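Here the complex is missing one protein chain, while the rest keep their positions.
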Amino acid sequence: MTVMDKPATSRETVEEIEQLFDRLWPLPRSITGEGARRTHSILGELVPLQRMEIPSGSPAFDWTVPKEWVVREAYVLAPDRRRILDFAESNLRLVGYSVPFRGRLSREALDAHLHSRPDLPEAIPYVTSYYAPRWGFCLSERERASLAPGEYEVVVDTELVDGALTLSEAVLPGNESDEVLISTYTCHPSLANNELSGPIAAAFLYRRLAAWPERRLTYRFVFAPETIGALSYLALREEHLRKHVVAGYVITCVGLPTRFTYKRSREGNTLADRAAMHVLRHFGTDYELRDFTPTGSDERQYCSPGFNLPVGSLMRGVYGEYPEYHTSLDNKALINFAALQGSIDAYEAVCRVLDRNLAFRNLLPFGEPQLGRRGLYPTLGIANQSERVAPMMWLLNLSDGRHDLLAIAERSGLAVEHLWQAAKAAEDKGVVTRCRVDQAEIPGRL
Amino acid sequence: MTVMDKPATSRETVEEIEQLFDRLWPLPRSITGEGARRTHSILGELVPLQRMEIPSGSPAFDWTVPKEWVVREAYVLAPDRRRILDFAESNLRLVGYSVPFRGRLSREALDAHLHSRPDLPEAIPYVTSYYAPRWGFCLSERERASLAPGEYEVVVDTELVDGALTLSEAVLPGNESDEVLISTYTCHPSLANNELSGPIAAAFLYRRLAAWPERRLTYRFVFAPETIGALSYLALREEHLRKHVVAGYVITCVGLPTRFTYKRSREGNTLADRAAMHVLRHFGTDYELRDFTPTGSDERQYCSPGFNLPVGSLMRGVYGEYPEYHTSLDNKALINFAALQGSIDAYEAVCRVLDRNLAFRNLLPFGEPQLGRRGLYPTLGIANQSERVAPMMWLLNLSDGRHDLLAIAERSGLAVEHLWQAAKAAEDKGVVTRCRVDQAEIPGRL
Partner (left out) sequence: MTVMDKPATSRETVEEIEQLFDRLWPLPRSITGEGARRTHSILGELVPLQRMEIPSGSPAFDWTVPKEWVVREAYVLAPDRRRILDFAESNLRLVGYSVPFRGRLSREALDAHLHSRPDLPEAIPYVTSYYAPRWGFCLSERERASLAPGEYEVVVDTELVDGALTLSEAVLPGNESDEVLISTYTCHPSLANNELSGPIAAAFLYRRLAAWPERRLTYRFVFAPETIGALSYLALREEHLRKHVVAGYVITCVGLPTRFTYKRSREGNTLADRAAMHVLRHFGTDYELRDFTPTGSDERQYCSPGFNLPVGSLMRGVYGEYPEYHTSLDNKALINFAALQGSIDAYEAVCRVLDRNLAFRNLLPFGEPQLGRRGLYPTLGIANQSERVAPMMWLLNLSDGRHDLLAIAERSGLAVEHLWQAAKAAEDKGVVTRCRVDQAEIPGRL
């Protein structure tokens, strides 16, 4: 018996999820800087993270790690000397990576540096300018309309310094060197679904998998800023990932109480896709499957043609598709913590399917083996027992060196879990033996 | 002109079918024994069967032929000394392969040896225990409820003796050594659809094919007990079957007046599947196609991974799916003999399609041949003659060494019969010549 048969004593409570959320929420995250570092420190309380600091100027394929962004303070003094648009009040107020500025501007001149969303008059948008020097402030359309004429004093006390980009990894070793990659990002300031739901889910998923008494596969967790962080990590681990990753997922946007959306990897039917689709098919909730697109999150990097890794993304409330996306309205009120926990459940189920996706060879392939005398088949012949014996029969019929358990599950409609149980029983009796199956040779994959 | 163009003078009457049914019905069939032998003798009046007796203890892959089961008498004396559950009254009364027993038991102790079907209170279930020593009786739920308290006397005068398992084959030779396998079972006692419909259909199918004046293919008929009989036959003919069988069918459950169900072979698109699907598509009746499953009848053995023969099953009233299955209610009243004859018609049509599934090479493949001067195309150009010439045009366009007539039929929607007629005409004029097509290279198969 392995841990997977035990009740999940390692399952976090919803309150633990919410507490972690509340601690991470106010930190002024960006692709570099202290906000990110403090985020990794807090996540490090749950996950034994290996922190890596990538120096500014380091190359990452076609990119260069930018300078580190330091924000001391940033605000505007209105004509009546009221302090408005204060970074200290909300870290969405300042355009990310704003360059230093101090000066007096008319209402009109200031306007060119302001960002709002006419379509969402109450929302403060999230805006960045990582690679082009700019400064700017974000505010709601309503606030913008209420700005009086007159002279404004702008204080952007920031600095771009030689520093580093922060990223972390944690590896849960398994019996085999094949790896499952779990990647999530830590670079947006106070955004809830499109930032915190990802690293929170990844951290608790780590804790659950760590509590499994046995792991066949190795699980690699990566926490890094989006794009430049994923690219920096790929630059560090390129050869290893190419060689070992058999499935991977970008965890992002998993906190809304909507149906699941699975976005396939670039090749569309990789092991990552097959495991996720299997879980969704058997999970009992509504879901949607999508083909890969080269827009989105870090699957863009993992699935770029030079790497083409088997990386998909199981989401719940997809980036760009809910109105609050990338605004101050993507906040705690939007999150359903039970749904977020359901996302962790789904990811754990996906990992369990991957872990149990063994392949076997039927050692008695000429006709059916006589299972009755091995205790693997009812000895009393009565009607309608085919459902009971179906997992064993499918296992034996398709364990021909071309089907892993997922492939048998796909063809039979059965759950990998039930096939795995049949396989263990048959293996105990010497009827099947483990083998390796070339993924590319699996016939009839869905 | 071949026989296929002639009226089917060899077609049996519905009365002949019913008479054969009535003779076979009462015989106490099991996987071995005199009931099976007498069944083969009666079938042997229609089909020149080669009888084979496989001695008890013979190996058949992972199995061993069991001892022969002899039933002298079996019944129970009720507390009032009435004889009940008498094997002489119905051969379903005794659990198949019951071991000898003689003794007195209380109503309660007897109960552990009784089998009924709470969901079908009027039905006596069919129960067997071939490979685990047991004895037992079958009765309706209603009968069970009416058993009085008191002492019962049980007589199971059976014996398991060194004997043999009976199976038979009959081979109708054709011009070619490629074979069509027709397999059916003869091991259930008085069951109608799920026993007798199969061997009866197979026997009359044999008689029809024997009356064809010409056969391109060789047709091999096997009558054997389910599972152990099919395995024993495979053990005997393994190499031959592997080498020669191009299509095969398990005939079972073909007597109900329901739509046809075709269960595909394991590979899903073998010649067997393509011929059966073609017939169903053109037969004008409702039908259903199903993927292979490793539960069912002897396709389980033929399609086990070690053999993986192209064997499907065309049924009408599928095992396990009609309520009377494996009970005393699967009796003559359930059978529609016209429907059973329709099943024989369908199987004959399938064999005809297989027999005519030739492949040709267009000898004039550069543009269309000028068919008009060969009498193969109308010389008067008028509108709307494309339907008339369609079989010839499809034949010529796709006779490229990659399409057999079935493949042309699948792509064009035409009947193999019409393509075959066009091919014969074109062959007569030297426009096409016969060739062989590798089944695996046929493109666009459905």
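A few points about this structure:
Here the chain labels run A and B in written order, and each chain numbers its own residues starting at 1.
Simple rule for what comes next: a contact is a pair of C-beta atoms (placed from the backbone, for glycine too) under 8 Å apart; a residue touches a chain by one contact, two chains touch by 3 or more.
It should be emphasised that the depicted structure is a prediction, and the values quoted were computed from it without experimental measurement.
Considering A:Pro294, A:Gly375 or A:Gly413, the position touching the chain not shown turns out to be A:Pro294 (whole complex).
Among A:Thr128, A:Ser328 or A:Gln370, the one in contact with the hidden chain is A:Thr128. Only one of B:Ala123, B:Cys187 or B:Leu398 touches the chain withheld from this view, namely B:Leu398. Per the touch definition above, the residue from A:Ser140, A:Thr270, A:Thr327 or A:Ser399 contacting the chain not shown is A:Thr327.
In the full complex, subunit A touches the omitted chain through residues 60-63, 96, 115, 125-132, 134, 227, 230-231, 234, 238, 266, 268, 291, 293-296, 300-301, 303-308, 320, 325-327.
Where subunit B meets the omitted chain, the residues involved are 362, 364-370, 372-373, 379-384, 386, 389-390, 393-394, 396-400, 411-412, 444.
Going forward, only the chains that are shown with their structure count from here on.
Rounded to a whole number, the gap between the C-alpha centres of subunit A and subunit B is 53 angstrom.
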